[in-house]
Every structure is written in structure tokens, then in C-alpha cells.
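Sending over a structure as C-alpha cells; questions will come in a sec.
Only a single protein chain was left out; the remaining protein chains are all shown in position.
And now, chain A:
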Amino acid sequence: MTALVEVKGLDKAFGGVHAVEGVSFAVEAGQVYSVIGPNGAGKTTLFNLITGLYIPTKGEILLNGESTAKLEPNQLAERGMCRTFQQMQICMNMTAIENVMLGRHLQLRSSLITTLFRLPSLRRNETAARKRAADLMKYVGCGDYLDAEASAMSYGALKRLEIARALAAEPKVILLDEPAAGLNATETAALEDLIRKIADQGITVMLVEHDMKLVMGISDRLLVLNYGRVLAEGTPEEIRQNPDVIAAYLGG
């Protein structure tokens, strides 16, 4: 069986800084796979490489066995990859639900003529997309904000809105970059439930997170990065007992 996401000897240098260096690992379909490491370890850079926002200096990324080297982020989305951002990326010039409906972009292809004349087929699809987006917003827990302007939403609600948008794209794999950052304990608990629900649907989850309790609780496997390099890789149990990790990171 080929892995869903496979990373081989990945390198990314910014000038003299090696943000990611010689990183290799594989994520099987259906796993919750987490990437942890101290600030500046290269976690976000790794996600940016996987989702096609950065071009690797060296190495290769395979999605379902296919090299992603020549693919733009939107082409990776077509192949079932979607993500959220540590620095939230919300379209503040739209309402909350429109942000989620944007996530259905790939499912909602309509011709220019259909659009300009607002033909019945478009109206039907829009109504269905709206309904689905509303359901997703309730699912992630921001159902109170359906027609709110995105700019009027709280930080925590926006974080969930971003997840709803990613889910709207019906991804095979979703990458979440620090979804719990800035959330309080109750919100974090709700997020943990949500990630479990997403994984139970069969969506592969890749997670960057600093909250150790959260990560250790829900991950099938973990990758520990330090200064851009892999410090350890394995199940939560293996990571917890790994002496390097204890020394460099958890032990601190």
C-alpha cells in the first residue's frame, strides 16, 4: 500500500537558514498525524511545502504516489488536499457563510453564461451549497454566525470557520496548523472532539500543535522536528519514551 502523503529528503532554505532539512516520513490514509517541535522548528514551513505554497530546495513530496513538484496549491486541492493556517486566512470582504461556500469552489463549476443569466441550475446549486455550508458551520460550532460578516466574528469562531471552509472542499487529507492556538480550555476540548469527528469520517488529519495533551491524546503517529531536522518519529508512546525528545523538548 502506498502512503497518502510521503515526504522524501525534503529541504527548504531561506537564504542561509535551513528551515527544513532532510525530512522524510509517510502518512497513511486515515491517520491523525501530528508534527510537533519548538518555535521555529520548521513545522509551518513543512506544511507550506506539502500544500505547494513553497517550492522545496531539495527532495520530493508524493500525494497518493504522485509527485507534487509541478503542482500549484489549487491543483493539490483538486487532488483532495486542504488546510488551515496558523496566521488565519479568512476573506474579510465576505460573510461567514460565503467563506465556507468558497470551500465548495471545486464542486460548484458553472459556466459564465449560466452565471450571468443566473439560470435555474445555478440557483439550485447555490441553494444546496448554502445549506451544506450552514450544516458545516453548525458541525464545527459556529452556527450562530451564518450571515455575519467575517470581520465581525471572534477569533475562536474564525478558527472554526477556517476548518469548516476546508471541510467544505471534501478533502481526503486536511492539514491544521495550530488550530488550538489562542483558544481557552473549553474551546480546546471542543476542538479535540471536532478533530476526532473529522478523523472518524475517514479524513486523514495532519496536525501541527503545541498543546501536548491534545496532540498525545488524538495522534496515531507523531513527527518531532528540531531546527528543521527530524528528531524522532513514532507513536505517542514511543515519542514519550524517546530519550532525545525528552532531553531536547519534553524534558525542558
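The working rule: a contact is a pair of C-beta atoms (placed from the backbone, for glycine too) under 8 Å apart; a residue touches a chain by one contact, two chains touch by 3 or more; residues count from 1.
The rule we apply is simple: contacts and distances are computed from a predicted model.
A single chain of the complex does not appear, and UniProt lists its protein name as "Branched-chain amino acid ABC transporter permease", one of "Fe-S cluster assembly ATPase SufC", "Iron-containing redox enzyme family protein", "Branched-chain amino acid ABC transporter permease" or "NADH-quinone oxidoreductase subunit F". Checked against the full complex, the candidates A:37, A:56 or A:103 give a single residue touching the omitted chain, namely A:103.
The missing chain, though absent from the display, is touched by one residue of A:17, A:69 or A:92; that residue is A:92. In the full complex, chain A makes contact with the omitted chain through residues 51, 53, 72-74, 76-78, 81-83, 85, 89-94, 98, 101-106, 108-110, 112, 115-118, 122, 125-126, 129, 165-166, 168-169.
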